[in-house]
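And now, chain A:
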Amino acid sequence: MLEKVYEIFHEKMKDKGQGMGIGSALTSEFLMIAFLIIGTILALRTANSTILAFGAIIILAAILFTVPTVFKVEKENNDSINLSSFYVALTLALLFIIFLGGI
Partner candidate 1 sequence: MFDYILLFAVALSALMAIIQENLYKSIIILTFESFSLAAIFHFLLATDVAAVQAILGAALLPGLFIVALYKTTKGRDE
Partner candidate 2 sequence: MLNNSTLIPLMVVLPLIMAILVNFLHQKDKSVKFISIVSLIVFVIVPVVTLYGVHLFSGHLRTGSFPEISKMLIPEVYMGIVYSYGTLQKILMLVLTIITGFSVLTVINKKMISGVYVAMIFISLASTSAIMLADDIFNFFVFTEFLVVAQAALVIAVQETKSFKAAFKYMIFGTISGASILLGIALLLGSYGLLNITDLSNAIAAGGQLNSIGLSAVALLTLGWLYESGLFPFHIIKSNMYENAKPEISALLQVQSKFVLVAMAIILFRVFSGYALLKSVMLGFAIFTVVIGSVMALQQIELRKLLSYVAVSQAGLVAVGLGLGTSFGIAAGIFHAVNDVLSMAILFFVASFVYDKFKTTNLDQLREGLHIAPLVGFVMLLATLAISGVPPFNSYQSEWRLIQAATQAGLPELGILVILLSVATFVAIIKAFYMIFMRPGPEVEVNTEVRGTMTKAIIVILIIACLGIGLFPNVVYDPIYNFVLSLGV
């Protein structure tokens, strides 16, 4: 299993250094997965256990389908000004929805 994952990362990171690079990419991959699981538990624990169970299953499925997530995260965090603008607009809207909508 792990060898397979290593192969995938090896394929994806041909131009970005090997060995330690892949090691750190794997670390960040595990960190992302841990964050997604812990975030789901944190967000849904307050609701109720049925929602928690379903939400956890959905998130696990999502993780299985999106692995490796690291490269997607990296793609979303480039230096482009347009992407930052999009996220700023999104955040502004989100803040107003949260505070004025009273979620």
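A quick word on the picks: all candidates are chains of the complex that A comes from, given by their letters.
As a working rule, a contact is a pair of C-beta atoms (placed from the backbone, for glycine too) under 8 Å apart; a residue touches a chain by one contact, two chains touch by 3 or more; residues count from 1.
Owing to the predicted nature of the structure, the values given are computational and were not obtained by experimental measurement.
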Complex partner of chain A (touching, any copy) among 1 or 2: 2
Chain A - residues contacting candidate 2, complex: 16-17, 20-21, 23-25, 27-28, 31-32, 34-35, 38-39, 41-42, 70, 73-74, 77-79, 81, 84, 87-88, 90-92, 95-96, 98-100, 102
